[in-house]
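Below is the structure I would like to discuss, written out as structure tokens.
Only one protein chain is missing from this complex, and each of the others stays in its spot.
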Amino acid sequence: MTFDFVEPVVFAVLSIGVIAGGVAVVMLNRITAAALLMAFTFLSMAGMFVLLGAETIAAFQVLIYVGAITVLILYGVMFTKFSTSPRALFFQKQTPLAAVFVAAVAVPIVIVATLSFTGAPPRPGGGDLPALATSVFTDFAFPFEIASVLLLAAMVGAIVLTKRDDQEEAAARRRR
Amino acid sequence: MPDYSLSYVYVFAFFVVGAIFVTLLLTLSRLVAPRKATKEKLRTYESGEEPTGQAWGRYPTHFYVFALLFVVFDVEVIFLFPWAVLFRSLGVAGLVEVIVFIGILVVGLYYAWKKDALNWY
Amino acid sequence: MPVGPFGIDPLIWAPLRLVIAVGLALFLVLNGALLQIYLERKIQAIIQDRLGPYHVGPFGLLQTFADALKLISKEDVRAAATDGWFFVAAPALVFCPMLASWAVLPFAKDIVGTNLNIGLLYLTTLGSMTVLGIVIAGWASNNKYALVGGLRSAGQLISYEIPQILALVSVALVVGSLSMIDITRSQTGPFVNVLILPFSFLIYFIAALAETNRTPFDLPEAESELVAGWLTEYSGMRWGTMLALSEYGNVTVVCAIVTTLWFGGWQGPGVDAIPLLGVLWFTLKVYAFIVVMMWIRATLPRLRIDQLMSFCWKGLIPMALVNIVAVATLALAFPNTLVPIAIANWLLVVVFVAGIPFFQRRRLATLRARARASATPAVRAAS
Partner (left out) sequence: MTVPLGAYIAVSAVLFFTGCAGVLVRRNAVVILMCVELMLNAANLALVAFSRKYGSIDERGSVFVIFVFVIAAAEVAVGLAIILSAYRNRPVVDVDEIHQMKG
């Protein structure tokens, strides 16, 4: 008995999940629903990484995207009041224009990409962590340090942006 | 099937069993439990006070700083795990890199501390 | 013909292993919830010199069964203002990651769901998924208490996740692998990891108390302040899955992680002769930690939210980073022995435990000074 049919089936299910989630994020009016479906897309994407044999990347994907970024975005949704009327969420004039533009660029690229990369399957098997660690800490040591500087800049910038407002608000409260 | 695929089939099976289990429990409860909804019963519970307005609105942004710091340190962690597994073969160079990395992020933590962003009002 | 563990054909053993692992996990979660609620009530009662449940069954043992039956047959009230699908999906979002954690936790030699290469990373990942369920639950309730409770709970969970993960990293540093089986096997005989890494154990255990909303960090669902926080609008079995099953399940999971990482997992006397004895040792160790958690609940008062946050960000996280750097440096400097790491770690424990009262006193002094400075002249004259 062989289980060769499993991989294409799993791939098909995951790709439907990824694309349906992505389309839902674009189409849905309710932001919380969009955020949750974005998390769903990320989870399906993690499944694809597992299918490709990149288990470490899949774990990082869930850790960063589902665990951190989605929560951050949900926080952002909660701190802003959004309009619930459906038409308020879309540009009115640009919509057909954008659709035509994206379709014109996307369709050829998708077709070319699909047809040009046939051939041997990716190598599953997992165990990509040692290779990853070696690359990051030897060849990519400098980008690695730059990454920390980038994170520091993001941290400082975001704190400045949110803190300034807190002080202003506190000052306003004191004046009142 | 290779061992690798099998492991993740197991992981997936655990998730599916969890979902099925929750659904079963809730269905069982739905079959057994009475359902007599009244208008008063379905009102939002606000400690016995009259509920006023919706809860969805603006909340102060100091919550946000913690989420932000969490994201930054979470990203730090994804570098620490590969390093922790291989740090014996990476040797002193890897250790120095990671210490510099942690050091730069600790500067950010110190900045948040001094900016009074680590206080929850 | 290849022969798998226990002399069973591998082709049969593979699905059988899955069934055993899922079954054991579900059994532990269900049973654990029932038993832990009973234990919690009984231990609280003993410590507070009360009787606790004693009516239903011998020693009140059947009390929680009765409670569970009551929960199932209770009306499931869904307030009109709640947000449809999210409200329904939240319990599953909290429950599934908890159950999936059991996939990599070894009950005994060969009795484990799977042996992932990235077991520790997988556990961290699942821990971070729970937060999503809680935020969604708080949001979907459309209730101010629930939303504030959800935000507070999420803030607490994400904050304490960092020291938790950092503690795990220090274990990975010493063992050199992320696989739970390898970590268990690396602790032979009496030399369990807690002797080498007591400080990371301490950090993990404190953070785990916060992650599972146990006292002294149970303020996301503080009944007296937030009318049970993000669970306010949940009732009936929905509440049962959220709180009774998931929360107590999470308690069991973190205790199992502590057992596997720092206390040798299923290893114990007589395991080599009878492998199934490992399940017993594992369960006993897990329950020992659960009892410790209940003891802590009876002993310590609840923290305030700002104390909680500053304890994490100003105390635990810097100390955990120091711990990682110290462990890595010493492991590179003395590649053949773990004794320096152990000494450094015990020193860190002493510093940490001695430092808390010191910093507390200094903080109180600054607070008093600030209060004195900001007081009005009349108050100052009066005092």
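A, B and C label the chains in the order they appear, each numbered from 1.
Here is the rule we go by: a contact is a pair of C-beta atoms (placed from the backbone, for glycine too) under 8 Å apart; a residue touches a chain by one contact, two chains touch by 3 or more.
Predicted, not measured: the structure shown is a model, and the values here were computed from it.
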- Neighbours of the unshown chain, displayed set only, are A, B
- Task: Could I get the residues of chain B that touch the absent chain, sorted low to high?
- Result: 58, 61, 64, 68, 71-72, 74-75, 78-79
- State which residues belonging to chain A touch the missing partner chain. 4-5, 7-8, 11, 15, 18-19, 22-23, 25-26, 31, 34-35, 38, 41-42, 45, 48-49, 51-54, 56-57, 60-61, 64-65, 68-69, 72-73, 75-77, 79-83, 88-91, 94-95, 98-99, 101-102, 105-106, 109-110, 113-124, 128, 131-132, 134-136, 139-140, 143, 147, 150-151, 153-155, 157-158, 161-162, 164-165, 168-169
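Heads up, the rule we're going with is that only the chains that are shown with their structure count from here on.
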- Message: Tell me which has more C-beta contacts between its two chains, A-C or A-B.
- Response: A-B
- Query: Where the centres are mean C-alpha positions, what is the separation of chain B from chain C, in Å?
  - Reply: 14
- Task: Just give me the whole-number Å value for how far the CA centre of chain A lies from that of chain C.
- Result: 29
- Note on the structure: chain A and chain B have mean C-alpha positions lying a whole-number Å distance apart equal to 16
- Message: Quick check on chain C: which residues sit in contact with 2+ other chains?
- Response: 116, 121-122, 124, 128, 139, 147, 151, 154, 158, 161, 178
- Touching two or more other chains, which residues of chain B qualify? 7-8, 56, 59, 63, 67, 69-70, 74, 77, 81, 85, 112
- In the complex with chain A, residue positions of chain B that touch it: 1-2, 4-5, 7-8, 56-65, 67-72, 74-79, 81-83, 85-86, 89-90, 93-94, 97, 100-101, 104-105, 107-108, 111-112, 115-117
- How about chain A: which of its residues touch chain B in the complex? 3, 6-7, 50, 53, 55-56, 60, 63-64, 67-69, 71-72, 75-76, 78-81, 124-127, 129-130, 132-134, 136-138, 141, 144-145, 147-149, 151-152, 154-156, 158-160, 162-163, 165-166
- Touching chain C in the complex: which residues of chain A? 32-33, 36, 39, 55-56, 59-60, 62-63, 66-68, 70-71, 74-75, 78, 126-127, 129
